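Only a single protein chain was left out; the remaining protein chains are all shown in position.
The first chain written gets the first letter, and so on, giving A, B and C; residue counts start at 1 in each chain.
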Amino acid sequence: MIVECTADADPRSVQRLVDHLRSRGKLVHWVHGPQPVLVCPDERDLDPRELQAWPGVQRVIPIRHAFQLASRDYRPEGTKIRVGDIRIGDGEPVLIAGPCAIESRTQLLETAHAVREAGAHMFRAGAFKPRTSPYSFQGLGFEGLTLLAEVRAETGLPVVTEVMAPEEVPLVAEVADILQIGTRNMQNFSLLRAVARQPKPVLLKRGMSATIEEWLLAAEYVMAYGNFSVILCERGIRTFERMTRNTLDINAVPVAKRLSHLPVLADPSHGTGEAAYVIPVARAAIAAGADGLLVEVHVRPEEAWSDGRQSLTPEAFARMVREVRAVSRALRMIQ
Amino acid sequence: MIVECTADADPRSVQRLVDHLRSRGKLVHWVHGPQPVLVCPDERDLDPRELQAWPGVQRVIPIRHAFQLASRDYRPEGTKIRVGDIRIGDGEPVLIAGPCAIESRTQLLETAHAVREAGAHMFRAGAFKPRTSPYSFQGLGFEGLTLLAEVRAETGLPVVTEVMAPEEVPLVAEVADILQIGTRNMQNFSLLRAVARQPKPVLLKRGMSATIEEWLLAAEYVMAYGNFSVILCERGIRTFERMTRNTLDINAVPVAKRLSHLPVLADPSHGTGEAAYVIPVARAAIAAGADGLLVEVHVRPEEAWSDGRQSLTPEAFARMVREVRAVSRALRMIQ
Amino acid sequence: MIVECTADADPRSVQRLVDHLRSRGKLVHWVHGPQPVLVCPDERDLDPRELQAWPGVQRVIPIRHAFQLASRDYRPEGTKIRVGDIRIGDGEPVLIAGPCAIESRTQLLETAHAVREAGAHMFRAGAFKPRTSPYSFQGLGFEGLTLLAEVRAETGLPVVTEVMAPEEVPLVAEVADILQIGTRNMQNFSLLRAVARQPKPVLLKRGMSATIEEWLLAAEYVMAYGNFSVILCERGIRTFERMTRNTLDINAVPVAKRLSHLPVLADPSHGTGEAAYVIPVARAAIAAGADGLLVEVHVRPEEAWSDGRQSLTPEAFARMVREVRAVSRALRMIQ
Partner (left out) sequence: MIVECTADADPRSVQRLVDHLRSRGKLVHWVHGPQPVLVCPDERDLDPRELQAWPGVQRVIPIRHAFQLASRDYRPEGTKIRVGDIRIGDGEPVLIAGPCAIESRTQLLETAHAVREAGAHMFRAGAFKPRTSPYSFQGLGFEGLTLLAEVRAETGLPVVTEVMAPEEVPLVAEVADILQIGTRNMQNFSLLRAVARQPKPVLLKRGMSATIEEWLLAAEYVMAYGNFSVILCERGIRTFERMTRNTLDINAVPVAKRLSHLPVLADPSHGTGEAAYVIPVARAAIAAGADGLLVEVHVRPEEAWSDGRQSLTPEAFARMVREVRAVSRALRMIQ
């Protein structure tokens, strides 16, 4: 159950409500945002009408899931997240493209111009790279962030980049328009709390073997600690199939859209691991209702330092843009 | 490597080629169809030009996969399978709909009329049901086949139905226009051989934990024993995710289309297990390049004897038809 | 709920009980064995004491699972299956060893003598081989059965061999002491019914992606159609791990032993796919409570036509026997 207070509610009166609920043996989590929000996951024996009557209470919303703030019950109309002029979750698919890793100024600028021209709304590139082996290229780090800031200034494209450690959040948040939590960190709870305590939107990739419920509960961590701008991203799960790097869980798109009000993107690059399959799976994700795509594009995939195999060329990306737009337009026209 | 002989090739001359290859230590599999086809999976040290020169040889096709006849190398242009006036694999998505199980004459006829009206090209319904428990409803069996024949006669819709045992193949093949091999039987090799030895097309569902390669090798069994009319059907794989009954492997659609020339359908009903997700996933499958859909529709899902939870109502099916057609049309227009 | 009748119960009186239960809307399955057994999976509103009072009724056993005859509730003391002098499920681990496939008379005899000497109780070898590709060696078939009969006569070892099709059951049952249902056929229901209708014990391998519940329900098919001598065999499940061919589910051993009264074997050869891991995993299975092992042994693994990589040499098998016996003895001594 969620108890939303008015923005001007008297904190003492909110505290009294908290004390009251606790005295009845309930766990209460107070989210300190622009307006006080109380989360009370166990709603047995609580009467919404009684709580509604407390001073400062605006709305009382029963929730049917373990995740509360992330549940569609809380915001049936869906959430739109604004980044500059772009609104994620607003019908038009948002296309975020760029290389896996920042390799150099030239590579970055060249790719950014190419994807912008092809129709990308935002740019993505990794300065900090989570790599399975300590001996693989780990990203350019803060030097990469500087390059990213430059590209952002020059192309006007908002940027998405991954953050891997709580202590790096402030610096990454200075440059990035959206902070990405990678698949390996979906349950890195101290990192989730760190990105919750800054205002930039958070793109939360599904853990490669996380259930949809665990994914929504990870989003709940970010929201419970104060940041309601969470964008979900399905990026493929780990299965027994070996022809593809991961198995993009297409079901997860309508499931997450139905259970949660948060926008849902898909990443067909990691979801397939092979450039030849990225475009059809990108079309599928949009057809399934995804609010946008996160796609790896490299000006010369065969020279990429990482993930070259799954990167589109700018030309292929342009074709993808045309096709996903055709799908999206056709569906909006008949609905 | 595949060696295709001319339809009028002298069997003795084909036999000499077989003997020659065997004398060189090669396994040779002779497919006896309208024209002799030799499969020689190990092509090391074989010179296509030399074989091309043998009397009766029409084409020699190197194949880069363990599956040979099912490989796209064999028929780069793709295979179209004709059932009455319908051609599966010909651009327009083929829609096959009907109830999970045949329950009664009324239910069957009512559903068949409803799906035909909504735009279905073919009808599906199970007379023999593979059930996890021996105590669950096992289908009406041969009685169900009779009802199916009646529906076929009355509605003009070709029918797809499952066959579960080699000895039942002849009777099922009398009624069915397409014989379905269920997910649990994908590697029931005696059944695969039995359906290979009759002329009706075979709809081969992917095993719920079969790799794509194993699936194509199962198709290869059917082809190697003489039936080249195989239709693949992705129906969801088993993963750790519990919000959905299976995980429809959307990647499998473009992978199978690229590696094989056979048509590929998708079954969003079993692929999700929940009516609320069938339509978005159906749209996704078509957007990913599937040649059609196999969908469970029941006139009263809440009364269905099996799979009610994942069955669409006729109204929802009609909406699905409109939406998948919109996706399909949009993609054909820009390509 | 299971209603066990006395061996001399009057069939008419049993029929009246069946009619009574059906009139109350219950599904009743009548198992025709040495004594009539009625299975009534839905026991709501049934009073055991009332049923107990019917003429001919010996015992009424409430069952807490979907599987009924296979449930430990039915036979809390556990089931022992006798094959010649050997009793499976009687404390001493039963060791079944032999090559994957029957290749030749010499290979077969040599291996049989070697494993007998090393301590094997039974011999295993495949005449019919389920192979992923139609072009792989499919076994010697009936010729292989003849060789198997010879080995059996010469060494005195009872034999276990796989049967793959209902029509082959009678011939296989003539030679085999135990009929094996392979992992790909665990849900081949017509095959399950066919082996149920002959008296030899059935070794039921777990499907490589079957849940334990599905496995016990497959055993239930065999029992429901009249054959109560079912031996379960855990042989590894399909997971994302790639260092081993399968993942032997060690948990499945105590789970199956607790939920079912049937004996449980383990197959560390398929469970690991690599000779180097067979012995430690064999020890583990016995330590976890398995009633025996099914192990691939080849006199010259490097020359095996199939599964050479996971086959033990006779010497390694002898070492395995010593080690699993040490584990088994140690555990029986302290219990």
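The rule is short, and it goes like this: a residue touches a chain if its C-beta (ideal position, glycine included) is under 8 Å from a C-beta of that chain, and two chains touch if they have at least 3 such contacts.
This structure is a prediction, so every number in the text was calculated from the model and none was measured.
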**Message:** Considering the complete complex, identify which of C:Met1, C:Leu69, C:Ile88 or C:Val255 is in touch with the unshown chain.
**Reply:** C:Val255
**Prompt:** Per the definition of touch given earlier, which of C:Leu69, C:Ile86 or C:Ala285 contacts the omitted chain?
**Reply:** C:Ala285
**Complete:** Absent-chain interface residues of chain B come out as 209, 238-240, 242
**Missing-chain contacts mapped onto chain A** = 27, 29, 39, 41, 66-68, 130-135, 164-167, 184-185, 187-191, 208-209, 214, 217, 220-221, 224-225, 238
**Fill in**
Per the touch rule stated above, chain C touches the missing chain via residues 209, 211-213, 237, 239-244, 247-255, 258-259, 271-272, 276-277, 280-281, 283-289, 322-323, 326-327, 329-331, 333-334
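In the analysis below, only the chains that are shown with their structure count from here on.
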**chain B against chain A, contact positions shared by both copies (same if over half, else different)** = same
**Request:** State, to the nearest whole Å, the distance from the C-alpha centre of chain B to the C-alpha centre of chain C.
**Result:** 33
**Fill in**
Distance in whole angstrom between the CA centres of chain A and chain B is 38
**Asked** Where in chain B do residues touch two or more other chains at once?
**Response** 209
